[in-house]
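Of the protein chains in this complex, all but one are displayed in their positions.
Up next is chain A:
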């Protein structure tokens, strides 16, 4: 299985994501620059956290038009796994690959600490190794993670089981305590918390590990199981 970690000017969690893939599943992983125009070699694309294009105008607004994003849309269409973390989540909503938008935290504070999450949907390719309603600890680090969507969209999210993670103690004012959502097909997920920063007890939690092992298992279900490195 091949992972791509996109790199925009201002990405700062790209190395963490790269290392998390190496450490948790040991599969092939490449950094892919934002100007790339071919992602056909990759099975999972990680859009990492950071401050792409300095968060100018709005978080994710400018990166959404980077050349690589057209390829991300194509990959999403093909059913490949797309994981957007923090700024990556903001980029995916700006790109309309996920519904809604991320606003300033209600508190106006940049929140950087561990959060308790509930795994609401453990049937996505990204969460199958968790138990339904399992509580996990994953850190957040964001100033604009306050998820918003209109009533109609919210009803749709609920009806299609697109709410993947909710916060135990809502740190940013997100509607319905939403911490992460997926698209209707379930192959594109966006979340504000950072699973790549929770892959070893040395980091305070290894609850993020199973997101990466879930992805590999899901991929193996439909691909060559003999390609284990």
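Please note the rule applied: a contact is a pair of C-beta atoms (placed from the backbone, for glycine too) under 8 Å apart; a residue touches a chain by one contact, two chains touch by 3 or more; residues count from 1.
The criterion applied here is as follows: contacts and distances are computed from a predicted model.
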**OP:** Pick from "Phosphoribosylformylglycinamidine synthase subunit PurS", "Thiamine pyrophosphate-dependent enzyme", "ABC transporter, permease protein, putative" or "Pyruvate dehydrogenase subunit beta" the UniProt protein name of the chain that isn't shown here.
**Re:** "Phosphoribosylformylglycinamidine synthase subunit PurS"
Subject >> Of A:68, A:117, A:136 or A:149, the residue in touch with the unshown chain >> reply: A:149
Subject >> Touch criterion as defined above, residue of A:24, A:105, A:127 or A:218 at the omitted chain >> reply: A:105
**OP:** By the contact definition given up top, give the residues of chain A that touch the hidden chain.
**Re:** 57-58, 61-62, 65, 93-94, 100-101, 103-108, 146, 148-150, 173
